[in-house]
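Contents: one structure, followed by commentary.
Of the protein chains in this complex, all but one are displayed in their positions.
And then chain A:
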Amino acid sequence: MSSTSDARTPTAAPKAAFRLSMLLYDQRYRSITIQIIFLFALMLGIAWLVDNTINNLRALGKDFSFSFLTAPAGYDINQRPIEYDSQMTHGRAALVGLLNTAILAVMACALATILGVIAGVLRLSNNWIVARLMTVYVELFRNIPTLVWIIIFGAIMTESMPAPSAFRGDDPSASMFLNESVAVTNRGVYIPSIQFANSLGTVNLGVVSPSINWLLVFAVLIAGIYANKAILKNATAVQNATGIRPKTWWKSLAVLLGPVLVLFIVFGAFLEYPELRGFNFADGTHLRNSLIAMWLGLGIYTGAFVAEIVRSGILAISRGQSEAAFALGMQPGKTMRLVILPQALRVIVPPLISQYLNITKNTSLGLAVGYMDLRSTLGGITINQTGRELEGMLLMMLIYLAVSLSISGAMNIYNNRIMLKER
């Protein structure tokens, strides 16, 4: 009697033997069955694809090798951030393309952020006409494909801008902007460039050989940023101790800009202005039409998305927060800076990251206006010349994947730092 009641207590699990049907009916085992079937089907699919690829490559008499990267490229690239000529290798050409992609992505991200923040804040403004204008901007750019915008900006640059010859003569039909320093022509935009009279030469790092002057300037700038951080930290400490925040703006300015200015003076820096020579402008920095079209197209298009992100971020902060800040006697500017924005940033940053990723991926549309990015060099001319579609596409996808994953990784670290520290 007692033994039966023992068996009925819930603690004693039934010792049922494993039956084959449990693979189908028992939830504990069913998931294993499903996974095995899934894995089997997946393996089969992959094996089929690989087998097909091997057969096809054999039929075409091709092998699978990346040796084409060391062969001479034989084509020119019109925008070269690093030394490159057509005698150099396909690998070098791909690197130039990757750098062009990076330059464009950074420029477009900056433009999109600035435009987006301005438009997002202004769309919430009480000013009727400004808010309406920003709504029109956001809706217009969000609902028309970015490719269309890129081509439109490309057409504006090549069709609507004056030719360099229009700048010539006593009574030219076109004129330069900003005190004769910026020329906008149908061959691109010419801006002044910074040159050093006392050049220290270049340092050879194997792949790239940057100028020592610029390296020093950047080193000093980064040191200045760190010094500024220390100053601000010190000011906060003083404020916590005494309640009065010491004025730091002139210290920050001096630490950030002073050393750089000194270096510039020591190196004898001067601005080299673009100048009309012959049929075209010379000197200065030439920003090609393709770059400008891509920059404006991507930047303004994505700016509309950023505007919506910023707006929703600000709206996500409850009204009580700003009312509380006003009740404490804060002014609107300070309320925005110290109360609203730090909280809104948490909502804004994750979608902003994916917009930056979108910009980086959309740089591959450079083909539309002839911008020589990674897709046009490695994924375009190199593939066409060498016939290595498989290797070239694979390499290009891996590079894009690596870039995307590292951007999202870096941004996630930042995101974790500003995330709400909950109890």
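Note that a residue touches a chain if its C-beta (ideal position, glycine included) is under 8 Å from a C-beta of that chain, and two chains touch if they have at least 3 such contacts; residues count from 1.
Definition applied: contacts and distances are computed from a predicted model.
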Looking at UniProt, which of "HEAT repeat domain-containing protein", "Inner membrane amino-acid ABC transporter permease protein YhdY", "Peptide/nickel transport system ATP-binding protein" or "Iron-containing alcohol dehydrogenase" names the chain we cannot see? "Inner membrane amino-acid ABC transporter permease protein YhdY"
Please pick, from A:Q35, A:S209 or A:N412, the residue that touches the omitted chain in the full complex. A:Q35
Checked against the full complex, the residue among A:M161, A:L365 or A:I381 that touches the missing chain is A:L365
Suppose we count only contacts with the excluded chain; which residues of chain A make the list? 24-25, 30-31, 33-35, 37-39, 42, 49, 52-53, 55-57, 59, 122, 125-130, 133, 139-140, 142-148, 151-152, 155, 159, 357, 361-362, 364-365, 367-368, 375, 379, 383, 389-390, 393, 396-397, 400-401, 404-405
